[in-house]
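For this depiction, one protein chain was excluded, whereas all remaining protein chains were kept in their positions.
Chain naming follows the written order as A and B, and within any one chain the residues start at number 1.
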Amino acid sequence: MDWSVLLTDLPTLVAVVIGVPAVLAAYIVGGEYLVRRLPDKNRPAVRPWIWVAPALLLVAGFLVLPAAGTIVQSFQDNRGNFVAFTNFGNQLGGFPTGGAWIAIRDNLFWLIFYTLFVLAFGLLLAVLFDRVPYEKIVKSLIFLPMAISSVATVIIWKFMYAYQPPGQPQTGTLNFLLSTVFHQDPRTWIQDTTPILGLLPLNNLAIIAAAVWGIVGFSMVILSAALKGIPGDLLEAARVDGAGEITIFRRVIFPLMMPTVVVVGTTLVIFALKAFDTVYAMTNGNYDTDVLANRMYKLLYQHFPSDYANASAVAVILLATVIPVLIFNLRQFRAVEARR
Amino acid sequence: MSVATATRQESLAVPFSPRWLAERLSGAVLHVVVIGLTVAWMVPAIGLLITSLRLPSDIANSGWWTALSPPFKFTVDNYSQMLQASNLGQGFFNSFMISIPAVIIPVTIAAFAAYAFSWMKFPGRDWIFLALVGLLAVPLQLTFIPVTTVFVKLGFTPDHLTAIGLPPFIPLWLAHAGYGLPFSIYLLANFFRALPSDLFESAEIDGAGMLTVFFRIVVPLSVPAIASLVIFQFLWVWNDLLVALIYVGGTPNVAPVTVSLVNLVGSYGQNYQLLTAAAFFSMIVPLVVFLSLQRYFVRGILAGSVKG
Partner (left out) sequence: MRSSSLIRALVVTMAAVFATVACGGGGTANAGSVKVMATWTGVEQASFMAVMKPFTDSTGITLQYEASRDQDALLTTRVAAGNPPDLAAAPSPTLLTNFAKTGKVKALNNVVDMTALQSEVSKTWIDLGEPTGDGKLYQVFSWVALKGLIWYDPKNFQAKGYNVPNSWDSLLQLQQTIKSGGTTPWCIALESGAASGWPGSDWVKEIVLSQSGPSVYDNWWQGKQKWTSPEIKLAWQTWGQILGANDANVYGGSKTMVSTNFADGGTPLFQNPPKCYMHNQASFITANFQSADPQAVAGTDYNFFPLPDITSQFAGAHVVSGDAWSMFNDTPQAEKMIKYLTTADAQAIWVKRGGKISPDNKVPLEDYPDALSKSTAQILVQTKIGKYDAGDLMPTDMKNAYWGAVLKFAQNQGQLNSILASLDAVQAKAYTS
């Protein structure tokens, strides 16, 4: 293994590390300089656009235009002819098990279990860890799964869920616990469609658990940052007044963290709707674990020629499910503005 | 009147009274719960660690916990084989070349934009912001072909860029920036908006311009948020495989270290145990980044910043 390559290319790396921030700083400084040369009354109208222009340009190029193209494509067939709602009919026909309905059902499971658990658990950990002196250590340990690539995470959980026939020594951690501690038969966690509590299939729950393990660190870190932002004097005052810890959490901490909880919650909802990596690597949607993003991937790359028409329809369905979330965000946003 | 720290009140309970006991126990219960949760959470990762130190024949036949009892059959074979992965050194370098700008660019641009969304007024502001949040939902796979087609038409490919003396990673930096911006702006705008408006008023009174307010007030007060964002964006870019393969390809001169590590496994799954070692190896850099940014997660930065 040749580490000397690091040394020969080091100048380029240094140039990039210095150059990139320099370019960006130059942009904003230069922009402000130009704005200052305008008459006072024009400044507020022009200035915001200078500040948001780079973001809008990048986002337009990489996300908006392709998304618009996709929406247009969802109303066409693969040869470019306008076919109105045919693609959507393909995807949404055959309720309850045809078309994309299994995927929609599974995404709903993700929406509920993934989002709720990651949000609640992240909040719990942020609050608990705030009170222990070894906070940094435990936070880093909970965060560790985020540092692991999704490929490795899938491997870890495949090992966790490994199955050997009943009566044989188990190689998977969960089946080991199941057979030695609970004296139950081992289960094929990833393939088993038995409903838990009469509703959620076991294998969906297993895949969601693997994804949750990898992302709780995300919610914990952000919520912890928000927690730290609560002014100490507020908490001090409440304690002086004799309020118990739980009351303080309910009346002081949680309301102040609410905007961040909305941000984290919204992001998690969107991640749940977009879930792909874990499902693709573990089952590719077999055994009724399909999700919309995986279905779209199959239509794009496991078809030849790529079935853009139907893939676009699935994408539009996915984008449409985000709208309620956006409306909720708009309300929150306006509420914060009003309070200012 | 402000106090910068949130100190716990000294307990006034009589030793061994019910209240004293309750306080002590809640302390102990807290530690038990915290440590218990953490340990349970770590089990899968510990399992992977132990597995990475075992031979493939052992891995296939018995669970990892059996390695913790005699006979202790451990091996560093997986790690030594992994370190001989083709192109590991160059891959490591490429990963840094990719990650550092791919973090700096979106975080900076997002900070600029979030500042405007939070503290400036302009027509359509709320709708544009909402659209940005909605863009979080766009599946990346749909953008690959349209964007790369345009890039190829413009000659904006690694080969051409290298030929004219520029780093071949520029398309990838821009891609990671574009994909990371919605979340970055969303997160930062949320924190910027939470800053008290009196800050800005006092600054205006003192005659500070927008730049000064941004660099001297907003950024320093948002350090925990910016630090979190840096961590996440770095993680996402460092562990990324597909976006890199699409925008710069997997040839040794440009491929990040994720490619070298994933390709340790043969196409029929030969030597998959090497991935267990690779997972720990590739964790090192992100963890170092996380730990070094930990000191920015401190309470009470806001306190004392407004006088009177």
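Here is the rule we go by: a contact is a pair of C-beta atoms (placed from the backbone, for glycine too) under 8 Å apart; a residue touches a chain by one contact, two chains touch by 3 or more.
On a predicted model such as this, the values are computed, not experimentally measured, just so you know.
Trainee: Among B:L83, B:A208, B:V265 or B:L287, exactly one should touch the missing chain; which is it?
Mentor: Candidates B:L83, B:A208, B:V265 or B:L287; residue touching the omitted chain: B:V265.
Trainee: Check each of B:F129, B:F151 or B:Y179 against the chain that is not shown and name the one that touches it.
Mentor: Of these options, the touching residue for the absent chain is B:F151.
Trainee: Of B:P139, B:P167 or B:P224, which sits in contact with the chain we cannot see?
Mentor: Of the listed residues, the one touching the omitted chain is B:P167.
Trainee: Going by the touch rule given at the top, which residues of subunit A touch the chain that is not shown?
Mentor: Considering the whole complex, subunit A reaches the absent chain at 11-12, 15-16, 18-19, 22-23, 25-26, 29-30, 32-33, 78, 158, 161-165, 168, 188, 190-191, 280-284, 286-287, 297-298, 300-306.
Trainee: Going by the touch rule given at the top, which residues of subunit B touch the chain that is not shown?
Mentor: Touching the chain left out of view, subunit B contributes residues 56-57, 60-61, 86, 141, 144-145, 148-149, 151-153, 157, 162-167, 211, 242, 245-246, 249-253, 255, 259, 262-272, 274.
The rule is simple: only the chains that are shown with their structure count from here on.
Trainee: For subunit A and subunit B, what's the span in angstrom between their mean Cα positions?
Mentor: Computed from C-alpha means, the inter-chain centre distance equals 13 Å.
Trainee: Any idea which subunit A residues touch subunit B in the complex?
Mentor: Those residues of subunit A that touch subunit B are 1-6, 9, 12-13, 16-17, 20-21, 24, 28-29, 32, 36, 44-45, 47-49, 51-52, 54-56, 58-59, 61-67, 69-70, 125, 128-129, 131-132, 136, 138-152, 155-157, 159-160, 162, 169-173, 176, 213, 216, 218, 221-222, 224-225, 227-233, 235-236, 239-240, 259-260, 262-263, 266-267, 270, 273-274, 276, 293, 296-297, 300-301, 311-312, 315, 318-319, 322-323, 326, 329-330, 333-334, 336, 340.
Trainee: Quick one: in the complex, what on subunit B touches subunit A?
Mentor: Residues 1-9, 30-31, 33-35, 37-38, 41-45, 47-48, 51, 60-65, 83-85, 88-90, 92-93, 96-97, 100-101, 104-105, 108-110, 112-113, 115-117, 120-122, 125-126, 128-139, 141-143, 146-147, 167, 173-175, 177-179, 181-183, 185-187, 190-191, 193-194, 197, 209-211, 224-225, 227-228, 231-232, 235, 239, 241, 258, 262, 272, 275-276, 278-279, 282-283, 286-287, 290-291, 294, 297-303 of subunit B touch subunit A in their complex.
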